[in-house]
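Omission of a single protein chain aside, the complex is shown with its protein chains in their original locations.
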Amino acid sequence: MESKQSLTDLRDALRRFAAERRWEVFHTPKNLAMAMIVEAAELVEHFQWLTPEQSMALPAEVHAEVRDEIADTFIYLLRMADVLEIDLIDAARDKMVKNALKYPALPADLR
Amino acid sequence: MESKQSLTDLRDALRRFAAERRWEVFHTPKNLAMAMIVEAAELVEHFQWLTPEQSMALPAEVHAEVRDEIADTFIYLLRMADVLEIDLIDAARDKMVKNALKYPALPADLR
Amino acid sequence: MESKQSLTDLRDALRRFAAERRWEVFHTPKNLAMAMIVEAAELVEHFQWLTPEQSMALPAEVHAEVRDEIADTFIYLLRMADVLEIDLIDAARDKMVKNALKYPALPADLR
Partner (left out) sequence: MESKQSLTDLRDALRRFAAERRWEVFHTPKNLAMAMIVEAAELVEHFQWLTPEQSMALPAEVHAEVRDEIADTFIYLLRMADVLEIDLIDAARDKMVKNALKYPALPADLR
């Protein structure tokens, strides 16, 4: 996550990727939401039979597969945000403010 | 998405958010995968009865709700990646290379 | 699950329910698949922060909510099967035969 513009660069790369395959016509928000949840489920699948403890100590091979599924979910989420002209970072920051009101922090001496 | 470090900053803010509520114990990868797909489904819900055309021209109020759901999905995805020590941007870049091999671009004159 | 024809009766009740609200036009397989996974996620939501043990000993109030979510998921699944002219029981039986080949039973002395 080092470089400036990295998320913008990735968004632009995804635009080109879609254009070079003539996929734009399929990339309605409705379809992208479906594709995104399908990838999210492939991520869930890796954890369905694991204990909580096992899920925290994945074998290297499983970790690599999970990394790919996280990437695919992220790719569709970023692509969907782009099609809807939503900035992921701004949206997340704004939502965190709402979430903080909904779930107040514990007093420091109780943490 | 303008500033350097914005994704890293967001990741760190999510770490603090969890710590200030003593939520770390709940944030196993297994549980975060579940929470993430639940948010993904709340996003899907907004589109389930829409035509493809309607999904591309959301009323402002629905667009604002969709923005919040995209944000929540992204927040859990980023939090999950952090717990698993996965860099979202690097993972996405690596996966795009694989995806490009799996789905070759059309020749330029056919696009 | 006592009465003969109970699943067929339920399927027919769902047909009438849709007709009485003029919902048939929305009930494409694509849309029903989306509606079904949204209900499935509302079911998942009840379990996302629970330990495996807690998920096996739900408080009565949570159990009642889970029952409603299971019902909604089942309703959309049955409705989707109907629209696609698929018999749920027959489909499940056929799939169990395939699953048994894929995952052979343990020898009796190892169970």
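Think of it as A, B and C in the order they're written, each chain with its own count starting at 1.
Following the convention adopted for this analysis, contacts are C-beta pairs under 8 Å (C-beta built on N, C-alpha and C of every residue); 3 or more make two chains touch, one makes a residue touch a chain.
Source: prediction; values computed, not measured.
Summarising the interface, chain C meets the missing chain with residues 1, 3-8, 10-11, 13-14, 17, 19-22, 28-31, 33-34, 36-37, 40-41, 43-44, 46-47, 50, 52, 55-56, 58, 63, 66-68, 70-75, 77-78, 80-81, 83-84, 86-96, 98-100, 103, 105-106, 110-111.
Not every partner is drawn; the one left out touches chain B at residues 33-34, 37, 51-52. Touching residues on chain A toward the chain that is not drawn are 26, 31, 34-35, 37-38, 40-42, 44-45, 47-49.
Keep in mind that, in the parts below, only the chains that are shown with their structure count from here on.
The chain with its C-alpha centre at the largest distance from the centre of chain B is C.
Interface note: chain A and chain B, two copies of one sequence, contact each other through mostly matching residue numbers (shared numbers exceed half of all numbers used).
If you average the CA atoms of chain A and of chain B, the two centres end up 2 Å from each other.
Counting partner chains per residue, chain C has residues 34, 37 touching two or more of them.
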